[in-house]
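Of the protein chains in this complex, all but one are displayed in their positions.
Labels run A, B and C following the written order; every chain starts at residue 1.
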Amino acid sequence: MTVALRGVIPPLVTPLTDEGELDSASLERLVGHLADAGVDGLFVGGSSGEVALQTDDVRVRTLQVAVAAAGGLPVLAGAIDTGTARVVEHARRAQDAGAAGVVVTPPFYVAPHPDEIVAHYRAVAAAVDIPVIAYDIPSATHVPLPLPALQALAEEGTIVALKDSSGDLGRFRVAVERVAHTGIGLLTGSEVFADLALQAGATGMVPGLGNVDPDGYVRIQRAVEAGDHAAAAAEQLRLIELFQIVDVADRTRIGFTAGALGAFKAALHLRGVIASPRTFAPFLPLDDAEVARIRGLLVEAGLPVIR
Amino acid sequence: MTVALRGVIPPLVTPLTDEGELDSASLERLVGHLADAGVDGLFVGGSSGEVALQTDDVRVRTLQVAVAAAGGLPVLAGAIDTGTARVVEHARRAQDAGAAGVVVTPPFYVAPHPDEIVAHYRAVAAAVDIPVIAYDIPSATHVPLPLPALQALAEEGTIVALKDSSGDLGRFRVAVERVAHTGIGLLTGSEVFADLALQAGATGMVPGLGNVDPDGYVRIQRAVEAGDHAAAAAEQLRLIELFQIVDVADRTRIGFTAGALGAFKAALHLRGVIASPRTFAPFLPLDDAEVARIRGLLVEAGLPVIR
Amino acid sequence: MTVALRGVIPPLVTPLTDEGELDSASLERLVGHLADAGVDGLFVGGSSGEVALQTDDVRVRTLQVAVAAAGGLPVLAGAIDTGTARVVEHARRAQDAGAAGVVVTPPFYVAPHPDEIVAHYRAVAAAVDIPVIAYDIPSATHVPLPLPALQALAEEGTIVALKDSSGDLGRFRVAVERVAHTGIGLLTGSEVFADLALQAGATGMVPGLGNVDPDGYVRIQRAVEAGDHAAAAAEQLRLIELFQIVDVADRTRIGFTAGALGAFKAALHLRGVIASPRTFAPFLPLDDAEVARIRGLLVEAGLPVIR
Partner (left out) sequence: MTVALRGVIPPLVTPLTDEGELDSASLERLVGHLADAGVDGLFVGGSSGEVALQTDDVRVRTLQVAVAAAGGLPVLAGAIDTGTARVVEHARRAQDAGAAGVVVTPPFYVAPHPDEIVAHYRAVAAAVDIPVIAYDIPSATHVPLPLPALQALAEEGTIVALKDSSGDLGRFRVAVERVAHTGIGLLTGSEVFADLALQAGATGMVPGLGNVDPDGYVRIQRAVEAGDHAAAAAEQLRLIELFQIVDVADRTRIGFTAGALGAFKAALHLRGVIASPRTFAPFLPLDDAEVARIRGLLVEAGLPVIR
């Protein structure tokens, strides 16, 4: 299990057919694409997977396909919902579907106290036999995971890892100092400072852009582990350029989330990994000019495209 | 149906037993308590109902109990979730359980474009045979319902009403001017300016405090309809004083949502309507001193208490 | 003095010449335009006056011109700055220039505690002989004036009025209930619910749109005072339509503040009151199409234009 809490663990996009159905074949190809790059685990049903747009049925089937295709790679599953009882149900279904652990945000839609956030994690952890990873993503939940709550959960063993998608490396670094002695996994969600987060004590990374270029992030992980900061930085700089794909979409026409996740899917479609760039309802699609610009960025980053 | 889009439509709290199970008997008493006061409809599964903390099963059973107890009063049901496909499932279950309409927020957790919000409502409306009410509650969703989207949805008939819990009467009033010609219902969620919202063109109200004192809000509605603004204001001022119950809880100890909804439940418990003040996990309870202060405010407002 | 804390007190724009210098002649015409409409006071150096963009010298000269032209109408002056000592200096200069009172926000740029906000107002009030009005405009300062601080300041006599530009009528109404017994003036900054705010206990109003159509707001004030809510509402609805001028500017080209204040100036220019629509640096101007649209809205509102 602990292998899943170190190294590169991409948060998989969820491929759809052009008709909007789960595309299992594309998902299997995506798993293979990532496994071939040498990633250390997979994260299914996270923000990059458009989890918020999926029915429970699609969530479970996605996880089942991924687990079957993973060939022993540990698969973490998002158990992401607004409240405790709902998250417990997701977590149990994930356990039944073979997840190696569940990734859980604080409650949202509501405004919880830090002690209520702690109670939330305790209830979820008590309800399943697989480990719980805390997921801090205030841009989505608008409920940050406070540092004292994190520290309490880490010290008492309720959580086995933190996935930090706050974008706040200062706060992450302080968190590392507070909880490193507990031995929990410390995963950054950043696409643009993965190398530096590793130097600051992260044990691994969960970058959405890792769908598109898993090899790049694996190289960063290995370079830092080998102490070669310059090589890690060079790779990171190449990926920063590539990450411009998430800003290609015209935000006066489609939303922020659709633009970013649609770019990941468009890139994977251009690379031949998935059969359709389609996103979940109600997201609107990128247009042809935007896809062409993404294609250009892929080529500049040295990635082969087939379309 | 249209009767449900005018007048007083309280958003019911969801009573639990001391063990945390749905308390159907208390819920039936609550329905009776509201019906006796002459309300015009009921809204089950909204923010005041702690919908974000409930499993799908509890959501459905709550609605079934309320519909059975409502004796013909129309019951609106929240179909509140992060994404389109999830909301469609809730809406269909609500339709099957006898809801007169479904109350739907924009997608949240994600960051949608206004056109994606419009697509969301169209998909939900197309999936059910009961009408859709748009629910604007940015304090919970962090995704406001933009005025042009509202206007498009009202004009094309996708929605039959707006429930405005934004707290922004200026924006509501402008919305009224833009959409009043469509004839949609215009419901304010405000506890503290219901009388003024009615004067500004609201057709009704959905005040959480209406659980505790439905008679007061019915008196406001009738006074404004009779043109007696002074009587409406006097009643509103009494209710503003009573509304202090939501600020009684110590926010350094329990969260904002638990403090406010816990106060509604504590008040209904003190009034003898429900058997337990318990809130859903992971919310923490009010303490004895806080409950005593709520009791004092009820007495000052002229409401009988039995505990 | 108290005459200035009731009724219509427009927050004057600050006219510039085409070269960007203070245009005293236009300012005198603006004062006359407002006085002729029967306003009860003037507010110089507020947000509508672009105070944040003015040097101290321009602030003082603007005030001197307005006082000289006001013919006995009381002139309130903004003493708006980031910190206590700076505000004290503005307030003293305003007193010397003949201001009837100073309008003061909480400290901003910094993040003060409510008790520090109270200390701020006490220090300013102690430093001048003219009364202090508290100015709550969190959209500009990002520091709301907390209700307990307001209540303390009103009860101890540190402030003689509140100017509420929060847009939150619920909070304003609760504030009215808490402080009405102190007799302080309660001024709403809303352009779109002035009639309802008066019914809720406001003693007057400070609407930026009152620069353009002071007669309309005077009619609202008089209608509410006469108990004719229907007449007040009809006038308010006409002004809501006119208020669309602040949304005419393309926000992908010029900023929110420049668009709104530029619209007031463009309208006054079209009406022949001021000689140039120019705003302060670094604001960008409206374009011809936008000005034409503003012209159309003025005509629809029944206001004569000369350009």
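Just so we're on the same page, a residue touches a chain if its C-beta (ideal position, glycine included) is under 8 Å from a C-beta of that chain, and two chains touch if they have at least 3 such contacts.
All values derive from a computational prediction rather than experimental measurement.
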item	value
Displayed chains contacting the withheld chain	A, C
Options C:A35, C:L53, C:A68 or C:A234, residue touching the unrepresented chain	C:L53
Contact residue for the chain not shown (choose from C:I133, C:A258, C:I274 or C:I294)	C:A258
Which of A:E21, A:D36, A:E156 or A:E177 contacts the chain that the document leaves out	A:E177
Of C:A25, C:A85, C:A180 or C:A226, the one touching the omitted chain in the full complex	C:A85
Where the unshown chain meets subunit A, residue by residue	167-170, 173-174, 177, 190-193, 196, 199-200, 229, 233, 237, 240-241, 243
Absent-chain interface as seen on subunit C, which is shown	47, 50, 52-56, 58, 80-86, 89, 107-113, 115-117, 119-120, 123, 140-142, 251, 253-258, 280-284
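To be clear about the criterion, only the chains that are shown with their structure count from here on.
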item	value
Required minimum of steps from subunit A to subunit C, each step between chains that touch	2
Residue-number overlap at the subunit B/subunit C interface, same or different (half cut)	same
Farthest chain relative to subunit C (centres taken as mean CA coordinates)	A
Chain centre separation in whole Å, for subunit C relative to subunit A (CA means)	48
Centre-of-Cα separation between subunit C and subunit B, whole angstrom	35
Touching two or more other chains - residue numbers and ranges from subunit B	none
